[in-house]
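This part shows chain A:
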Amino acid sequence: MNKLLLLTTAIVALGLGPATVTLAQDKAIVIGTDVDAGTLDPRLTRDTTAYRAADLIYAGLVHLTSKLEAVPDLAESWESPDPQTYIFKLRPDLKFSDGSPLTADDVVYTYESVINPDFNAPDRALYSPISAIEAVDPQTVKFTLSAPYAPLLSYLDKGIVSKAAVEAGKDPATDPIGAGPMVLSAWNRGSDIVLKANPSYWGGAPEVTDVTVKIIGDNSARAQAFEAGDLDVIQSPLSPNDIARLKADDRFGNVITAGLGVTYINYNTKDPVLADPGMRQAFSMLIDQNSIVNDIYQGVDEIASSIILPSSWAYSPDIKQPTFSVEGAVAKFNELGWKDSDGDGILDKDGKKLTVTLSTHSEDPNRVQSVELTQALMQSAGVDAQVQITDWPSFSTNYVQKGLHQIALLGWLNIVDPDRLLFGQLSTGGSTNWGGYSNPEVDKLLQEGRSSLDQAARAKAYQAAATILASDLPYFIISDQGYQLFYKKPFPVEVQATPRGNFRGLIGMDE
Partner candidate 1 sequence: MPDTALLSVDDLQVHFPVRSGVFQRQSATVKAVDGVSFSIKRGETLSLVGESGCGKSTTGLALLGLVKPTGGRVRFDGAEIGSFRRRDLKDYRRRVQIVFQDPFSSLNPRRRVRDAIRVALDIHGVGSRAERDAEVAQLMARVGLRPDQADNFPHQFSGGQRQRIGIARALALKPDIIVCDEPVSALDVSVQAQILNLLADLQRDLGIAYLFISHDLGVVEHISHRVAVMYLGKIVEIAPKALLFAAPTHPYTTMLTRAAPTLDPRHRHSFSPSSDDVPSAINKPSGCPFHTRCPLATEVCKTTEPALTERPDGRLAACHHR
Partner candidate 2 sequence: MAQLATSTVGAAIAVKDLEIRIRGDRGSYPVVADMALTVERGETLCIVGESGCGKSMTALSLLRLLPDAASASKGSIEINGEDFLAMPERRVEDLRGVEIAMIFQEPLTALNPVLTIGEQIAESVRRHKKLAHKAAMARAIETLQLVQMPDPARRAKQFPHELSGGQRQRAMIALALACDPKILVADEPTTALDVTVQAQILGLISDLQKRLGTALVLITHDLGVVAEVADRVVVMYAGRRVEEASVYDLFEHPIHPYTLGLMGAIPRPVAGRPATERLVDIAGTVPPPWDLPKGCAFAPRCPRASARCHEERPPLEEKRPGHFAACWEHVDA
Partner candidate 3 sequence: MRIPKPLRNPSLVIGGLIILTLVFLAVFAPLLATHGVDQPDMRNRFSLPSEVHWLGTDNLGRDLWSRLIFGARISLSIGIISVTVAALIGTSVGLAAGYFGGWVDMLLMRITDVFLGFPAVVLTLAIVAVLGPGIVNISAAIIAVTWTEYARVVRATTLVLREQNYVQAAKALGASWPRILFMEILPNTLGPIIVLASLGLGTAVIIESALSFLGFGLPPPTPTWGWTLSYGTRFIRDEPWLSIIAGATIMVTVLGFNLLGDGLRDILDPRQLTRAK
């Protein structure tokens, strides 16, 4: 019967030609994305879509370029009289999209709510060094820090909300009023977010007048919709095989570059089997980076050699993690006393078998495949490796974040500064140090990296830390994630992609 149906549908469709209807000539684009925004309040954004939509609706003090440099946005200029003080000068005559003026008070209001613990802003930790924000005059804002905090500037692109509007009862989450290049015109939950150009943006209205952000959860479905012509732009996350195909298709343009994320192994250093760095080294030698990156991810990512992103100013090619070698791993295990004494094919020591659980979350099939592959390789080296796959909440909040894991495969995104990956996670007692890693020397280097304002000094500290981490291995970095963006040709404006995936480069705005 299905065949019959197919046939009838086919006939119907054939008679009426291609289904896609191109409507207007004015510059409108449709961007495909994987999740719906949870909120449009820039202070509360968690998901990428919310973040990117808010980036269009609102404007921050600074704007991060595709090279992650902070350039002026609402702020015209800034100065730092001492390492613990930043003073921003706002542009004159800034206006929110409702026509009301944007002043220093709005900036103060925005950041005060972000650092207020009861406001529950998800990235409050990034702003915790801020001890005070003051409006010096309607056009001047002063940030006072409790300690020197080098990464601060790259976090000050947070959109500024209108104090007056919020206090008048307008919820920025659903009813956003910002000073960004676009305004919200409709939000069909779960379906799309429709934005229109904002003529009152200080830089003038963008070239692209209409942006529709369409939500298509499944990566392959999104790619297919793009190929079918329903979308003008798609970007990471995408399935590697889709990427390979789209890349070869000359109907589409692409931007393929290094991203801001890593895929890594988190060893629980508190676990008796994994407490010894030697064990972690042995296990790391069982991770076939080449197969994972080139076969499973089909080369869209790069094989990582250390914890610092190659695109970062702190990168050094000299730092190396252990590389894949089953023999090497077995030798290392033997050296540490694990031998197959009973001939069952599983290594053992003091009568205990070498058993570990590898885990990841079910949402990302590539991670699942990587874990499957690694599990098989561990088996072949005599490790009784088990696999645990659960959905994200079970995996992250109930497992890894509680330090219940042994070897977990995870990713970390948006590493605009090395501090963002290292400080909270690998310093002793760090708020996200789920593997319980502790090394006083690393602690010292990370603190140094965060408080020094000299980039060369910071780079040196981070490289020193990375060198220790490459042999201590609380984390084993598998790959540096790539970033891919595909767009339909011809595209109404010049595409300027940023590895953060923000949309400003797609609407014809110069940096």
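Here is the rule we use: a residue touches a chain if its C-beta (ideal position, glycine included) is under 8 Å from a C-beta of that chain, and two chains touch if they have at least 3 such contacts; residues count from 1.
Basis for inclusion: all candidates are chains of the complex that A comes from, given by their letters.
Worth saying up front: this structure is predicted, and the values here are computed from it rather than measured.
Within this complex, chain A is touched by candidate 3 out of 1, 2 or 3.
Listing the residues of chain A that touch candidate 3 in their complex gives 220, 224, 239, 241-242, 244-245, 288, 291, 295-296, 361-363, 365, 368-369, 371-373, 375-377, 379, 387-391, 394.
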